[in-house]
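One structure coming up, written as structure tokens, with questions to follow.
Missing here: one protein chain of the complex. Every other protein chain is in place.
The block that comes next holds chain A.
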Amino acid sequence: MVKLVPLITYEDLSEIILLVKNVYDMDLSGYSKASLKRRVIRFMELEKLDLLGLKTALINTKGFYSHFIMELTVNVTEMFRDPQYYQLLNTEVMPYLASFPRLRLWSAGCSTGEEVYSLSIILQEHGLYQRSFIYGTDINARVLDTAKKGIYSLAKVKEYSDNYLKSGCKNSLSDYYTAMYEAACMPNELKEKILFSTHNLVSDGVFNEFQFISCRNVLIYFEIDLQKKVFELFDKSLALFGFLCLGSKESMIHSGLLHKYKVIDKKYNIYQKIAL
């Protein structure tokens, strides 16, 4: 019979989760199993390792564990991904945020930073940038290095221009970046109010109070119990009348917190905290 991949079972996956927990105190037990297993298998194929080889390397090869964790996270993002979501930020969220004297925004699970720069641009267009500060966090330090540089392939940024135009923003995306060779560089003006830092949603706690938190396409990788825990972290981090924005397939249904949140948009999952 044709064997396609070095298949590992869910039991094998549990052993890997336990090993990583015991040796490195990294808790992957709340991750959605099917998705996590797929990424572990992909990693094993890439590294040409079987289960024993993977475990051996995780325990004994210096630096291998952090490489493993970096490769396990999903780092797919775009500028102005879901233009209608950004349109709603323009019409429903930004005008409200304008009423706060100071703005702190948190993009949790920001990957290579495209969404953080998108927020930076929107804040500029609403004249809010100078009183804002944006934190971009991710579990993966390697993607944050890319985020800090703010240099993206020009071909991709041209695709993002299309998103930008559809999101009802005022200018052209090319007004914001400098094109050099095949790259588009985010200018320093867009970077000065941004701080990129590692943060693990599973194990790290509240680090500031925010008027806006976005966490898009991250919670889908977590099981319901872990989702709940992360929602509690967001709730504790969010100021009264602050906004929480999720991915277009993520909702607060399982959060147990909907009695405190007003649904601003059901399709794009934008919520406002209206009670403490």
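Keep this in mind: a residue touches a chain if its C-beta (ideal position, glycine included) is under 8 Å from a C-beta of that chain, and two chains touch if they have at least 3 such contacts; residues count from 1.
The criterion applied here is as follows: contacts and distances are computed from a predicted model.
Per the UniProt record, the absent chain's protein name among "Succinate dehydrogenase iron-sulfur protein", "Phosphate ABC transporter ATP-binding protein, PhoT family", "Spore gernimation protein" or "protein-glutamate methylesterase" is "protein-glutamate methylesterase".
Touch with the chain that is not drawn comes from one residue among A:131, A:148 or A:254, which is A:254. Checked against the full complex, the one of A:202, A:220 or A:264 touching the unshown chain is A:220.
Considering the full assembly, A:38 is the residue among A:38, A:158 or A:236 that touches the omitted chain. Residues of chain A in touch with the missing chain: 1-2, 4, 9-10, 32-35, 38-39, 74, 76, 217, 219-221, 223-224, 227, 247, 249-250, 254.
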